[in-house]
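All protein chains but one are shown at their positions in the complex.
Right, subunit A next:
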Amino acid sequence: MSTIIIIDSVEEESAVEEILDSIVTAGETVYFLRLSSARGLGPLIQAINPMLNYGVEYTIDCLPENYDASDLAAFAVEVDASRICIGISERTLTGKARIDDATQSILLHDGISGDLVVGEDAIILEELEYGQ
């Protein structure tokens, strides 16, 4: 099992913690995928310390500035990700998890399907299957 965690802000510590706490199990590989809007994940990773605190292997990758959902789908296929997790950085007036352009492009992408779960601090796409 492997999990992609999309980070679009370095202030998503609680989302990453929720994902590592309740979604990911020890021994899995986690791919932190940084959007260009999130500068330098060093302090965030340092604070969370995924290997020591959660027993997971991890890598940090970066999506190009003008990436589209196909780039992400290609990355997910390449690493055979079983989950994609997106931190909830904002909520609508009615309390729903705010969906930004990046999240919308993933949710509506034809090539990725599975289950969508909305957690306290993260949107989790799991049981992923990849199409064309």
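Simple rule for what comes next: contacts are C-beta pairs under 8 Å (C-beta built on N, C-alpha and C of every residue); 3 or more make two chains touch, one makes a residue touch a chain; residues count from 1.
Convention: contacts and distances are computed from a predicted model.
Trainee: Which of "YeaH/YhbH family protein", "Predicted DNA binding protein, contains HTH domain", "Homoserine dehydrogenase" or "B(O/a)3-type cytochrome-c oxidase subunit 1" is the UniProt protein name of the chain not shown?
Mentor: The correct option from "YeaH/YhbH family protein", "Predicted DNA binding protein, contains HTH domain", "Homoserine dehydrogenase" or "B(O/a)3-type cytochrome-c oxidase subunit 1" is "Predicted DNA binding protein, contains HTH domain", the UniProt name of the unshown chain.
Trainee: Which of A:11, A:57, A:80 or A:115 sits in contact with the chain that's absent?
Mentor: Checking the options A:11, A:57, A:80 or A:115, the one contacting the hidden chain is A:115.
Trainee: For the chain not shown, which residue from A:10, A:35, A:62 or A:107 touches it across the whole complex?
Mentor: Touching the chain that is not displayed is residue A:107.
Trainee: In the complete complex, the non-displayed chain touches which residues of subunit A?
Mentor: Contact residues on subunit A toward the absent chain are 91-99, 103-104, 107-108, 110, 113-118, 123, 125.
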